[in-house]
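Here it is: the structure, laid out below.
Heads up, one of the protein chains got dropped from this complex, but the rest are sitting where they should.
After this line comes subunit A, so read on.
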Amino acid sequence: MENDDMKQKIRDILARHGGLPMPVGELADDGDLYAAGLSSFASVQVMLAVEEAFDVEFPDSLLNRKSFQSIAAITRTVESLVGSAEAAE
């Protein structure tokens, strides 16, 4: 999957499940989602939706604030999982 497609999908998920006070379009790729108002409850909902959308499961080592700090960080986290799944095939 192209990186930009992935980012757009992640932005759509954030718009639906992030509960952010501003439109997701106003967020920079590296903008801090927690500072933007992402609650710990919403971050779990976003994780679930990302797992479903990309058919991946986050190992516990990636279930932390850093992996979900920004749109760019979520993209890197998903890429590392999709990449390792492709490599295993």
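Simple rule for what comes next: contacts are C-beta pairs under 8 Å (C-beta built on N, C-alpha and C of every residue); 3 or more make two chains touch, one makes a residue touch a chain; residues count from 1.
The rule is short, and it goes like this: contacts and distances are computed from a predicted model.
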Of the listed "Cell division protein FtsW, lipid II flippase", "Acyl-CoA dehydrogenase family protein", "Deoxyribose-phosphate aldolase" or "ABC transporter ATP-binding protein", the name UniProt assigns to the chain that isn't shown is "Acyl-CoA dehydrogenase family protein"
If you put the missing chain back, which residues of subunit A would it touch? 20-21, 34-41, 44, 47-48, 51, 58, 60, 63-66
